[in-house]
Every structure is written in structure tokens, then in C-alpha cells.
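Before any comments, here is the structure.
Apart from one protein chain that is not included, each protein chain of the complex appears where it belongs.
We just call them A, B and C in the order they show up, numbering each chain from 1.
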Amino acid sequence: MRKLKMGMIGGGKNAFIGSVHRIAANIDGLIELHCGAFSSNPELSKESGRELFLPMEKCYGSFEEMILTESKLPQQQRMDFLTIVTPNFAHFAPTMLALNNGFHVVIDKPMTLSLDQAKQLQQKVKETGLILCLTHTYSAYPMVKQARKMIADNALGKIRKVMVEYPQGWLSRLYESEGNKQALWRTDPTKSGISGCMGDIGTHAAQLAEYMSGLKISKLCADINIVVEGRQLDDDGNVLLKFNNGANGVLVATQIATGEENSLKIRIYGEKGGLEWHQMEPNSLLVKWPDAPAQIYRTGNDYLSNVARFNTRIPSGHPEGYLEAFANLYRNFALTLSSLLQGKTPTEEMLDFPSVDDGVRGMAFIEHVIASGKSDQKWFDFKI
Amino acid sequence: MRKLKMGMIGGGKNAFIGSVHRIAANIDGLIELHCGAFSSNPELSKESGRELFLPMEKCYGSFEEMILTESKLPQQQRMDFLTIVTPNFAHFAPTMLALNNGFHVVIDKPMTLSLDQAKQLQQKVKETGLILCLTHTYSAYPMVKQARKMIADNALGKIRKVMVEYPQGWLSRLYESEGNKQALWRTDPTKSGISGCMGDIGTHAAQLAEYMSGLKISKLCADINIVVEGRQLDDDGNVLLKFNNGANGVLVATQIATGEENSLKIRIYGEKGGLEWHQMEPNSLLVKWPDAPAQIYRTGNDYLSNVARFNTRIPSGHPEGYLEAFANLYRNFALTLSSLLQGKTPTEEMLDFPSVDDGVRGMAFIEHVIASGKSDQKWFDFKI
Amino acid sequence: MRKLKMGMIGGGKNAFIGSVHRIAANIDGLIELHCGAFSSNPELSKESGRELFLPMEKCYGSFEEMILTESKLPQQQRMDFLTIVTPNFAHFAPTMLALNNGFHVVIDKPMTLSLDQAKQLQQKVKETGLILCLTHTYSAYPMVKQARKMIADNALGKIRKVMVEYPQGWLSRLYESEGNKQALWRTDPTKSGISGCMGDIGTHAAQLAEYMSGLKISKLCADINIVVEGRQLDDDGNVLLKFNNGANGVLVATQIATGEENSLKIRIYGEKGGLEWHQMEPNSLLVKWPDAPAQIYRTGNDYLSNVARFNTRIPSGHPEGYLEAFANLYRNFALTLSSLLQGKTPTEEMLDFPSVDDGVRGMAFIEHVIASGKSDQKWFDFKI
Partner (left out) sequence: MRKLKMGMIGGGKNAFIGSVHRIAANIDGLIELHCGAFSSNPELSKESGRELFLPMEKCYGSFEEMILTESKLPQQQRMDFLTIVTPNFAHFAPTMLALNNGFHVVIDKPMTLSLDQAKQLQQKVKETGLILCLTHTYSAYPMVKQARKMIADNALGKIRKVMVEYPQGWLSRLYESEGNKQALWRTDPTKSGISGCMGDIGTHAAQLAEYMSGLKISKLCADINIVVEGRQLDDDGNVLLKFNNGANGVLVATQIATGEENSLKIRIYGEKGGLEWHQMEPNSLLVKWPDAPAQIYRTGNDYLSNVARFNTRIPSGHPEGYLEAFANLYRNFALTLSSLLQGKTPTEEMLDFPSVDDGVRGMAFIEHVIASGKSDQKWFDFKI
């Protein structure tokens, strides 16, 4: 085994999510930054690379240049995989080019601009046998995995109700008119696609609901809103859900919940018990019983399932956070890739990261929910 | 001023809500129990009265007997008002008879079995000028009143979103088949009317949302479910809301959220800030700002509004609860009645309790939400 | 059984604790206010009585007049017991007079001005067989009783450590110089005795620690402070404790913890587990285990011990508070008294309220802790 070499597209100076990806890739010492096309401006790309201690020849001026140049290097000298941290509209082309040139890919969500693009990537991944990891960070928290395992083991009985909510407040004003860079592209249909809030955070909520419950959304009825005057894309929405086992649910995603930070929360109720997890205090999982005291499961304890412990680095009482969850994605992806490079079969625990199939479901969620929001029809079947 | 004399209909031995009403009426020493028809069984009524230290002649065998007998007594010897704590189906007749005989009424929610009955009572109250207090307890908590006042004073700016939820778990099994008395009548259409969960707790959530926000529900789209097999009435529902100022909202009421106790919670977001209140920790009100730390408003402090302080009995840090909230209803009702009896005009603070109009809106909510749940039409206008 | 008749000494208009006692006595409908000497000013006493709907002849001008007059009435017409809600310095005389005239007594803590007075009352209670209930409210919360029972049942194993703290902030300024009535007498040695903070709230903390743990303080080492310049009595203190089974502990009581309300909290650790209770969120009891998730025991649930359920009035999820805890004292006292009046033996659950012995221990605590605070000797034996 050796360190894996990562190429990065996007993530230049001042880009928020690029630095998160680098930290996440750094944490476990399994991955090293090998090259980058950090900006579509070649000067900026080089400047960003220099600050990251890269040699200048590894700072490319475009993703095409990087992928094509690296693909011609001997295997020991070229990047092992590519991570794509650009805005949505700039996901598809580099991903497709990378897959066509034999590179594995890590990519931020939502995966593409449209369901059609997503299906093309799905097909390509299937053909090439390459790995695509989609960074739905929230499903990588240890207590989310604990919850998923308990539900899979039937600890709660048949699941009846899923309540997932993702309130943020950072778009409660028209910040895109005040020069906020994050707000600018996320509210711009040419950069973000047909949805703002639902694409950005609604997809996280939907993926978390399906991942934790083990169920699939089968119907939905959406109220999709542009609350702040002058905005071009939805900044708020409430969705009634039905799941494939008959359970019902509610999904709320909003970016105009003034004063909220990043308050993703999920509650799942079954015949025998319920549970509750809150991203802002992620090391606790509250489990509720009808005839016994509620229990607080906590990260790092021996009583947790193997999968929860596998995705934890430090003992109980030492809080882990968002960056460690993100690092779990990179670590599991890296362990999977290393296994494959060594000709071994990755374990189930290694393979536990969102894939191109989650990307397709995410894009389908966006398209259904936006269509439902515009329609007078009550229930929409969710099908891909 | 003197103690007011209360007659009680229902609330015999082992009845949960009857004892709550008596405690609430006792707390402030403004009301004394004067007579009762505690059960439709005259023996049980007398036995209940004896345990409450009533003289036997004040333990009536039926509500008709009580109302008619008391109405013939000189004013100093008869009851001043009637409190009705029977199941829903037994609200209308005694209330109408009481009003027709000149007695003021306190009554539990939902007010009647149908919107039509509710409108009849509304008309009668209007004609007689008598007072009807509907015991929506949750709107009587001091921090609910603080929130209402802050919103009315525009502290949050224009309201944009209301999230109200009321998860309980006590009907997560078919308890009505196991002899649970509360479950029996609440799931029985002949006792409860056309709705179970929405009538029992959905109405509380809707009333709280309107009371706190100062808005009115104008449209709704409901998913109404019978989750537990064999049950006759809804035990779960999720409702999309629109309010008269354009705000959107979500209302969840469920009695199959296994492990939940009585977890009513409301969040309201405006242009300038948001707030959050949770019934199970009712002495805190969390107020959130976009550019400043969130604040925890707490019962009993001098910085609160007059109305919050008027509805509090003890200093900060000494927790108040459900019974004190319930007692606020009785106290405000009693102060109003005493003022009227003395020929004075009650203050706005005294008059701050739910009225027959809330009862009409509650019944309309039930009828709309059940109709919407059965319909393929997406949005229903909410109108009375 | 009949309603018990209560006489009150102190508690006139604007007195905080008098109104708390009346509410607590009212709640369960077992007690009626019969007479009072509400103020040492006869006019004020009558005015207070009128507002409480008492006949004028039952509003006495002094406690001596009330006790002597009532004692001459036939048993059916006189008060059954006396409640004393005056400042500390005015506890001893009316209590002794009441006991000498055959009246049971409810009295606020600390019981007297000195340990010597306390022992005289203890001796008198022993001689007369009358009942004295000391209103250590905090030990009357249902979850405190649940904790006590679990510890008594050895659920935590041998107790090793007790951490009790009672931070308040209401004396963080020299409020007694600003006309605050509560501050005035509580910081005045002629009214309060040799201690301010330790007498007022340190005694609550010590009683709670002993009640919940079932242990007795055997040694202490105190740091007692006057933090606010110009104050006459201690407003802050930290005490190291040893208990009779070898456990150690810490007691912090302070009234200069700026911004704190009434934040009494206790944690007890044994060989097998630990628990934590906080007065400001009193319906939860956190129980911690070394090899399993922590549990949240909640008021009103069937899984609680009999004694916890006996001291609860409403179902789980309906918060109870300070007034209900206070009412538990009055109710248990009233049930005990009613049993005795009917010639029955009170049950253990009825007898579960603090007695004259707690009063003696409280006064001994004050005297030891103040002496230790002044001494260079490290450990003081706590003995009575």
C-alpha cells in the first residue's frame, strides 16, 4: 500500500469547499495532493497550487490539460483519482473526461445539472468499472451509520414515519445582490440548474432519509417557494413523502429560516421505537422507546456497532465533526481504491460511501420535486 | 370580588382531564368547586363528589338536572359558570343548555363534533353575551405569549415560515384493543367525530400556530393516515400550509411517533429573525438572529413583556409547567368574569384566552384537513 | 376525610413565598385557608385576608392572637395546622407557641436562627407528637425521589462522589442598597442569622445531597466569601465534603454567579453508574452507565418507581415544575395529618416530607460551614 495521488479540479484560493475536500483528504494520511486545475484562470491555478506547496508543473491551466497530460504519464507518476469541487454546472464534463481516461472520481453533489447527464455518468461508470464517490457528507457521520445499522437490524421494527428537515438561514436576504460569492452561483440557474435550495440541501436531506431508513421515496407532493423577492431559484420547500414500504414522511429544506445555521435533523419512527439525530450535535443519537427511558448513544463507545466504530477516530467524549465525517468519505474511498490497486476485494465497510447511483437518485429527486412544486396534481410517483 | 363558583360536567373518578381542570381552577384561589354532574351514572357522580368534599345535594345525576336546578337558585347560591370535561360528543348539548340558562362555560377542545354545531354555539354566545373559554392550554404558556408579543411588535419582521409539530407515541400500538380508556374514546368516531389525531392534537398545533404568529391559515394540503392496522380514525398526518400573509408552513401531528411523549414544538421565521418554543421545556424561548448570537428568553425575568409576566407566578429559574399554563386559562377567565360581575370592563390581558371563535376555527380545521386527506386535489382553501 | 384548615403566619401582600405556599396548598383541593396573621401590621393583615376572601374575623393582628384564639375554638371550627412563611428570625416563636397549643406546623427553611433553637423545637415535637413539615421543596420533585429510590436499591452500587451546586446570580450587585425587599432581609444578620447564602440555599443543596444519596455529611472544609463589597453576610461559598460511607463531595452555593437563575444541580456517582438532575429542567433524570448508553428517565412514565409516580399529577410530556414539587410537600403532609385525624397510620409515601430532624441538620450545617470558613483548620467533623 502507498499514499494515493489526488488531482483536484476547482478549489482555488477562497473557495470554501475545495479546502474542505483537501482537509478531508489529508486527515488520515492516505492521500496526497498530486496536481490541480484549481481555476479556469491559469494564473490563479498556479498561485493556488504554490500555496499548497505543489510544484509548478503540477498546476494545470484547465481540467482538459490535466486529465490528458496525467493520463499519459506512467502509472507510478500520475494521479490515481480526480476530485471535482467546482459548481454544479462544471461537474459533468470533467467527470466524463476523467472516466473516459481511466481515472476514478470524487465529486460533490448534486452530481450534474440534469437527470439525463447523471444517467450518462451512471452508464459510463458501469462500463468502465471505475469508482465514483459522491460526497454526501452527512451520511458519513458515525451516528448516522449507527442508526442505519440499528434500523437494518430491525431494532425499531417496521419503519412508519420519517421526518427530515434542513433549515438554514444564510439566504434570508438577497445576499446574491450583495456580492456574496457562494450565494451568487447557488442562486443562478446557469450555474446551479433548475433548483436552488432543493438541489443544494434538499438532496442531502433526501439522501440521508433513504440511507438511514433503508427505504426509498416512492411518491412526493411538494410546495416549492421563492421566498426572497428577486431571487431566481427556490430558496424554500416542504415535501410530503411516501416510501416504498408504505411509511410516510415530511422533508423540509429551506435557506430562509433566519438565524438557523446548518440545522439538518432527522427523526425516524418504527413500530418498536424511534430515533433522532441532529447534525449540529452529531456525536449523540437519541433512541426512544415506548416503555423504557430514552437512550443517548454516543460516538466512540464500545457498545456501538462495528460500522460506527470503523468511522470514528477518537475515544468517546472527544467530539468529532463535519471534517471527520467528510474524511470518512475519502478514507473509505481510498481504502476501496487501495484494495482494488492491490487486487483485493474491498470490504463492505470500505465500500460504504455514496456512489453514482446516489447521484442519479439525487438528480431525479430534484426533477420530481420541482415538477411537483409547479403542478396542481397532489401526488407524483417518484421513479427513475 | 369573591370566589367564583364552578359546576363541573364529567371528570369523575379516574378521568384524567377532569382532575387537571380542578387543579387549574384551584391554583389561584379564585374559584371554588360548587357542584358537579361528574358521571352519567348518578352513583358514580355522588361518589366522585364525596371525594371532592362536596355536599351530596351538590352532586347531580345529570347535566340537565344540574343546569336546571342551579338556574333556579338565587344568584348568590348558584354556580357562576360551568366547566365541561366530557369527551367531544358530549360537549354540545350541555354547552347549549348552559348558555340557554345564562351560565358562562369553560369547555375542552375540540369544541364540538362538527363545524355546524360549533357555529350554533358561536351564534348563541353572540346572542347571549355570555363568556365561553376553550381550553387550548398551550397558548397559555408565558413564553408562547412572549413570542406572540414579539411577533406582533415586528421583532422578526414579516413572517415567512411556520413549522409546527406535535408528535406523540401513545397510540403506536392498538391500545384501544387493550382496554386503554383514553385510547378507546379518542379512536371511536361516535365519541370523537370524524378525526382522531387531527381533532385531538392537530387542532392544538393549528391554534398555536395562528395564535403565536398572528396569522390565519388560508390553504392546506393534507396527508392523513391511519398507520396502526385496525384503527378507525386517523392517528397521523402531515399538512402543508399557506397563511393569509403569504407565509408557508408545515404542520405534523402524529400519535404513532413511538417513544415521543407530548413533544409539541413550534418554529417561526421572519425576515429579521426566528424563534423556537418547545412545550416539554416550556420556560425557554429561543430567539435567533442572522448576525448576532441566539438568545434564550426565560420565564420570570424582568426583560419579558407585560403579558408574559402577567401569566407567570414565580421568579425565574423556578420552572412552571402544564398545570400553570392551564391555570392561566382559568385565572384569565375568572378575572374577566369577576370584572363583568362587578360591572367593570375586563382588560386586554384578562381577555387573553381562547374563545368560541377559536372553537369554530378548530372544527373548520378538522373538516378541511380530513377532506383534503381524502382528495386528489392539491390545495384546499381554508374558509369558514 | 375533610378539607384541612390552614392558618398562615406571614405571607401578606407582595410577599413572594407566602403566595407560593398558598398555591401549593390549593393545588390538590385537600386544604383550605382558614385564617391568617399575614403581617405584624394588623391593618395590612386584614387587607391581605380580604384579598384572599377570608372573613374579617379570621384575619388576626398577631400570631399570638391567632394561635391563642383558635386554640380555644371547638375542633371543628379551628385551624388544623399552621404554616409559617416569615423570615428566619420570626420562625421560632410562633412555631413553639403553635406546638405548645397543639397545632401541627409547616415551616420554611432554615428552620430557626440557631442550632440551639432548632434542637428545642426537635425536643418539643418529640414531646408533643405533633407533625412538623419543613419545606425543602427540591427534595419533593418526582425525579429526585426516583433517583433516591434507585440509589437506595443499589442501582448505582456504592456511592463514591456527590457533586451538588446551587448557583444564583440575583445578589451579584448590592441590591439590598437598592431597596430590593428580598435582598434586604436575606443579607441582614438580625433577620437571617449568621449566614446569608449558605443559610438560604446552601442548606437546600446539603439537604438534597443527603436525601438523594441516602448518606450523611461527616466532615467538611469550607471557603466562605462575601464577594460583593458592603454586604454583611456570605453570598458565596465552596465546601469540600466527606460522607459517612467514605464518599467525597463538593458543594457550591453562590448568589453572585451573575446571570444564573436558580440553577440547582446534583450529580451522584457510584461504582456501577452515575446520575444527574437539574432543577431547572426537573422532569428529566439522566442516568449514566459505563458500558451502555445513558438513559433519560422522564416524569410521568410507567417505568418509574412507585414513589416517583405517587408524586406526579399528569402524564409524561406534560411538564411539572416548582409549584407541583411544593404541592407535594403539602399534599403528603395533609395525607399524613388526615390519616392521623382518622386514627390511621400514614403510609411511608405519605410520610415522605422533610421533618424537624432535617431542620436540625440544616442549622448544624450552617453553623459548621460558617465556623469552617473562618478557620485555618482543614477538616471539621460534622456532628450534632
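One rule holds for everything that comes next: a contact is a pair of C-beta atoms (placed from the backbone, for glycine too) under 8 Å apart; a residue touches a chain by one contact, two chains touch by 3 or more.
All values derive from a computational prediction rather than experimental measurement.
Q: Where the complex has a chain not shown, which of B:Met1, B:Ile296 or B:Leu341 is the residue touching it?
A: Residue touching the chain left out of view: B:Ile296.
Q: Any idea which of A:Ser45, A:Thr95, A:Thr135 or A:Gln168 touches the chain not displayed?
A: A:Gln168
Q: Looking at the full complex, which residue from C:Ser62, C:Asn225 or C:Ser339 touches the chain that isn't shown here?
A: Touches the omitted chain: C:Asn225.
Q: Just checking the interface: what residues of chain C touch the absent partner chain?
A: So the residues of chain C touching the unseen chain are 156, 160-161, 163, 165, 167, 169, 172-173, 221, 223, 225, 227, 236, 238, 240, 248-250, 252, 254, 256-260, 267, 269-274, 287-290, 294, 375-379.
Q: Under the stated touch rule, tell me which residues of chain B contact the chain that is not displayed.
A: 287, 291-298, 301-303
Q: On chain A, where is the contact patch with the chain that was removed from view?
A: Per the touch rule, chain A residues meeting the hidden chain are 1-3, 16, 19-20, 22-23, 26-29, 33, 52-53, 168, 260-263, 279-283, 298, 300, 313-324.
Everything that follows uses one rule, which is that only the chains that are shown with their structure count from here on.
Q: Would you kindly tell me how far, in whole Å, the mean C-alpha position of chain C lies from that of chain A?
A: Taking the mean C-alpha position of each chain, the two centres sit 55 Å apart.
Q: Return the distance between the CA-based centres of chain B and chain C, expressed in whole Å.
A: Centre separation, chain B to chain C: 34 Å.
Q: Quick check: how many Å separate the C-alpha centres of chain A and chain B?
A: Using C-alpha averages as centres, the distance is 44 Å.
Q: Could you tell me which residues belong to chain B and also touch two or more other chains?
A: Within chain B, the residues that touch at least two other chains are 260.
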